[in-house]
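Every protein chain except one is present and positioned as in the full complex.
Should a chain be cited, it is by its letter among A, B and C, assigned in written order, with residues numbered from 1 in that chain.
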Amino acid sequence: MESSSSKITDEIRAEASRLLSSGEVAAFLGFVPGSLPMTVRPFVARSSEDAARLVWNSFCVMNLANYLPEVLKSVEPPRGPGDPEPEGPLPRVGVLATGCWSRNMVVQIQENRIQRDRVVILGISSRGMVDRKKVLARLGGREALKVEEQDHSLLVSGRAFNEEIPRWEVVRDNCRSCVHPDPVIWDIMIGERAGDRQNANRFAQVEEIESLAPEERWAWFQEEISSCIRCYACRNACPLCYCPTCFVDDSRPQWVGKSIEPVDTAIFHILRAYHCAGRCTDCGACESACPMGIRMRLFTKKLEKDVLEMYGAEAGMDPETPLPLSTFSPDDPQDFIVTGQESPKSTGDEAGRSGEVSQS
Amino acid sequence: METKKWEPRIVAFLCNWCSYAGADLAGVSRYQYPPSLRIIRVPCSGRVSANMVLDALKSGADGVLVSGCHPGDCHYISGNMYARRRLALLKSLLEFIGIEPERFNVSWISASEGKQFAEVAREVTEKVRALGPARHLVKDF
Amino acid sequence: MKVYKISREGLDKWIKHWTESYDVFGPVEKNENGMTDWAEVKGLDEISTAPGTTKQPIKTFYLPQPETLFTFTSRGGEPDSDVLKETLDEGRPRVLFGVRPCDARSVTLNGLAYEEDPYYMANVERTLLVGVSCREQCGTCFCRWVGGSPFGTEGLDILLIETEQNFVAEALTDRGVSLVEAGGGAREASGEDLAMVESMRQEAEQAMSAMPDTAETLRSKDLMSMYNADFWGGLSESCINCGACTFLCPTCYCFDIQDEVVRKKGRRIRYWDSCMFPLFTQHASGHNPRGQKVQRVRNRFMHKLKYFPDRFGPVSCVGCGRCIRECPVNIDIREVLRDLLGVE
Partner (left out) sequence: MAAPKGSVLVVGGGIAGVQAALDLANSGFYVHLVESTAAIGGRMAQLDKTFPTNDCSACILSPKLVECGRHLNINLLTLSDVESVEGEPGAFRVVVRQRPRYVDTEKCLACGTCAEKCPKKVPDDFNLGLGKRKAVYLRFPQAVPLKYAIDPEYCIYINKPGRCGMCAKVCPTGAINLEDTEKKHVLDVGAVILAPGFSAFDPSVLDYTGYGRFPNVVTSMDFERLLSPSGPTEGHLQRPSDKKEPKRIAWLQCIGSRDINRACHGYCSSVCCMYAIKQAVIAREHAGKDVSADIFYMDMRTHGKEFEAYYNRASDEGIAFHRARVHTVSPAADGDLVLRYADEQGRVREEEFDMVVLSVGLELDSRALDLAGRLGVALDADNFIATDTFRPVVTNRPGVYVCGAASEPKDIPQSVMEASAAALEAQRLLHGARWQETRTKEFPPERDVHAEPPRIGVFVCHCGINIAGVVDVKDVTEYAKGLPGVVIAQDNLFTCSQDTIDQMAKTIREHGLNRVVVASCTPRTHEPLFQETLREAGINKFLFEMANIRDQDSWVHQNQPEQATKKAKDLVRMAVAKVARKQPLPYNSVPVFKSALVVGAGVAGMSAALSLADQGFPVTLVERKDRLGGHAVKFYRTWQGAEVKPFLENLSRQVLSHENINVRFGVTVSDVEGSVGRFHTTLSDGSALDHGVAILAVGAESYKPGKGTFARDASSPWGRETFFHGARPDVYTLLELDQVFIKDPSSLSGANQAVFIHCVGSRIPERPYCSRVCCTHAIDQALKLKELNPDMDVIMLYRDIRTYGQREKLYQEARAKGILFVRYDLDHLPKVGEEGGGLVVQAHDPVLDMDVRFNPDFLVLASAVRPRDDVGGLAKLFKCALSEDNFMLEAHMKLRPVDFATDGVYLAGLCHYPKPMDEAIAQAQAAAARAATVLSRDEVPAESVTAEVDTRKCTGCGVCVRICPYHAVSPDPALRVAVVDTGLCKGCGACVAGCRSDAITLKNMGNEQILAAVDAAMEE
């Protein structure tokens, strides 16, 4: 029986081919198979021949929105800085989008990174992508030489072993906690929309950490980031990390040291996460890209939880709703404000108003 | 007599119009508080970025205080409102990764609240003093 | 070269003896996904026997991240203010136990570029390498394409070959011989042992696909036609310009230098840089000769596979396969190598 992924693959090929050959799009962003099991390679198809190579499977973990601004620019007629926008509509680009990717595109539209009318979105309701590292962990060091995907399991084989792994067990954490699998914006829907997932306990991982004592949390954080090599794969895999000069590269001021000393690594991860506050759509690309297995998604997930709880906002759900950090409400929660009411009472030298002691 | 106890060092970013004036008023009214604060005047609490707070901690501050006008009183209309969101999220994130909540403080102090300023200074200082010197995000070599 | 035979228990004793005068490091299982990485060890049982390479290459021992080159203070007023003081680390000698031949080769290759660097050479001096041959090759291994071998000895002080019951230890350098002696309890290998090792070596090499004379072929090719080849554009399109490949590569050795000042205490550090990063070649003026992603991707491969061989002879790649394994977007250097070799 044909798997759902291969059905989607066929539809993608057909639509991409149609869009490219009709000239509706100048390029189409998708994936082609990778050179290793459980890998795919992001790919820009520019012809219907290219389109025939496209593939969709459970290993499409990179967020294609990351490539959109660059690919959009690549199809524009060349112009110098300060030259006016060319007359007439610019060429368009087709792209695949699941729920989180489409929301990411919404944020990019809000931030003037991409123009809605220049992208043709092929929407796909995501069933969740597989975490390659989880599969490797289950193999305990045995090398997977071949992985075959079925709707509900993966058939893994290597030197002298065959193993069937239930798919949902190795799905990425972000996908397991996803509540919006359907695209928010799309032009052509591939397959059916699945509707929001009601029962996913989306913040379970965060709550588990929140329940720890401060010192335990610090120990967890240190352990989590201890293997970081500062390769910035997380940053570069993120479509929202697009600053021309990242704060890590500023030298005046030097916000963060460049090496892998724990303080530097900590500040890098704190600020990287913070810069995604209210913008991150939990696509999980950062975690998937990390060669060292760091779960930096937890930091952004915590912020996602806070933004939802404090400001009732979820990134990328609506292009008309301002991003949470560029707006405010007069009634925003502020129970963290220090008032001095817990100030210790007068204790000699440095407390109270000079001359406060009553007459003797 | 000078008391000999460990004095934490707290970087205080105070907005020029309310909190810095409140700190001045504490002085004018001679409200005494511990000599732990190193006040840095900024135009508005809205000027204070997460980066700045982290930089203060990285530089060795045992605590950080950001103080601005009360909501609605901002000299620049709404700077403190943006600050409130930014700093709330930063504070939450720092606590999440295990930074003691008492290290990073936000307050609203108006120009007429000299006494309150001294009280906040005392409260923040004593809380930080109880924690001891900062370790977690301090850059040293 | 002297060849010894040593039991598993004997090896454990070696390590225990060595720890008296050396810091001994070995591949240790770090987390549940089966990956190993370098850590200090006190005995053989801590060391992973999993096939393949560690997560990180051994360049971390030669090019620490960061390496302090100088220290200074900038307090003003004081006589030594703003004066740089050299800090050459001549720390305790160390033994890396269980180094794969490909990784060991990287020390020699990098040494070609760093032979005049006192910091690097000091680390070479203080680091002894005890290798272990590869009986199984991984899907990403390709040392035989770039002049290496699963039984290669280049860069090693000792190569261990696991036989059915015991280990054969080839002491390749004087340092290796002293190490064996310091470890004690080894017997000289018999002719039988030597013959067995030789047949294992041939078997392992024949099991791997090989590409002979890669460096010579690449050196002979026209640089500009390689530079202008049209596959670069398509290749770079999927790249996200992170540094995973370069930072995990044993032979990527590029660095940047920066002064760090905290509370007026300063140090000048050397830390890893990556040609994948836009800042890598950015000039003070803001101009960047490799401002485009395609230029950076091309440079990474051209440096390894053309500029380095042209200058030093061998290719600057040991075929460990880490970059293939860890690239988030599956860029595969083997495809690039094939493409380059195909350039006319």
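Here is the rule we use: contacts are C-beta pairs under 8 Å (C-beta built on N, C-alpha and C of every residue); 3 or more make two chains touch, one makes a residue touch a chain.
Predicted model only: the values in this text are computed from it and were never measured.
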| item | value |
| --- | --- |
| Among the chains presented, those that the missing one touches | A, B, C |
| Residue in contact with the excluded chain [from A:Phe43, A:Trp186, A:Phe247 or A:Phe268] | A:Phe247 |
| Chain not shown: contacting residue from B:Ser67, B:Ser92 or B:Ser110 | B:Ser110 |
| Interface with the undisplayed chain - residues on chain C | 74-77, 261-264, 286 |
| Positions on chain A where the hidden chain makes contact | 81-85, 110-113, 242-245, 247, 250, 252-253, 275, 322-323, 325-327, 349-350, 353-360 |
| Hidden partner chain, residues of chain B it touches | 1-3, 7, 9, 11, 13, 16-17, 20-21, 23-33, 35, 37-44, 46-52, 55-56, 59-61, 72-73, 75-79, 82-83, 86, 110-112, 118 |
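Here, only the chains that are shown with their structure count from here on.
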| item | value |
| --- | --- |
| Chain C reached from chain B - shortest hop count over touching chains | 1 |
| Chain B and chain C, separation of their C-alpha mean positions in angstrom | 48 |
| CA centroid of chain A to CA centroid of chain C, Å | 32 |
| Per-residue multi-chain contacts in chain A, two or more chains | 257, 261 |
| Multi-partner residues of chain C (each touching 2 or more other chains) | 260 |
| Residues of chain C that touch chain A when the two form their complex | 30-35, 37, 50-52, 55-56, 65-66, 136, 138-140, 234, 237-238, 240-244, 246-248, 256, 258, 260, 269, 271-272, 274, 277, 279, 293, 324-326, 328-332, 334-335 |
| Chain C partner contacts - residues on chain B that touch it in the complex | 58-60, 139-141 |
| Footprint of chain C on chain A - complex, ascending | 34-37, 39-44, 61-62, 66-67, 70-71, 133-134, 136-137, 139-143, 145, 159, 227, 229-233, 235-237, 245, 249, 251, 254, 257-261, 285, 288-293 |
